[in-house]
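I'd like to ask some things about the structure below.
Taken from a larger complex, these chains appear in their original positions, while the remainder are omitted.
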């Protein structure tokens, strides 16, 4: 049960609309979080070939204000895959379409998604094939994070 | 420049709708994050009497699946107030309206909101009045978190 490289990355983008902003035109943080989650959701479904739910989200820090009319692009990558959970790294870039400047990184975070079968029980996901040194390093980091969450969870019981 | 107790808490609730869920009826994590952010936004505006933006969100962990038709209630409280930033604790409770069970806690997180003046520059917020020992303890915790983020930010420059 393996999965080829094409199922481990997904890019989504949208132009920010007035109903996603406050009166001063700043896009609400919650709208960006929702968009990141939908990219993680789509990629995890594609990787696991099943329904998935969000189990955890990393600390998020907004480095840049985002405004109405800007193009926001979410790039999602599978960083780590356990038995039924996947860690998806989501990076957000922002681009003012009417200016000649390149897209700028606004924030990034890891989303932990869990694959579910038709009855809502956790379901095995494919093993992650690691092709580059960078992927291997990301996987090892993800593995450590995963282990530390599990530990925290057991302690809080 | 002080602020009375009524401006430090706010409760919002809504019934979850089908367009907020995946095909299996699980509400998307991103919808819950968006709702928590809107509660933090409303309370921070009320506390600061100005426009505000989201600067940071804590690690989030979803303890319970949330389904279409359930009532979700966000309780937001100001935990800490610095010069222009406020830390808002947001707790999410979920209730199956058609069952005789009490609401259950689904998750909680701290949102750091920054007050902005009309020109988009950081703006002073009122001092937080602490009435109970619990409030004082929360404030001290928030102060420590705030200091550690600031430190992290300086290091990453």
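Here are a few things to note about the model shown:
A and B label the chains in the order they appear, each numbered from 1.
Note that in this section a residue touches a chain if its C-beta (ideal position, glycine included) is under 8 Å from a C-beta of that chain, and two chains touch if they have at least 3 such contacts.
Not measured: the values here are computed from a predicted model.
Depicted are 2 of the identical subunits; the complete assembly encoded in this structure file consists of 6 such copies.
Basically, only the chains that are shown with their structure count from here on.
When chain A is fitted to chain B on its Cα atoms, the angle of the rotation, on a 0 to 180 scale and to the nearest 5, is 180 degrees.
If you average the CA atoms of chain A and of chain B, the two centres end up 21 Å from each other.
Against chain A, the residues of chain B that register as touching in their complex are 22-24, 26, 28-31, 33-38, 41, 51-62, 65, 111, 116, 120, 149.
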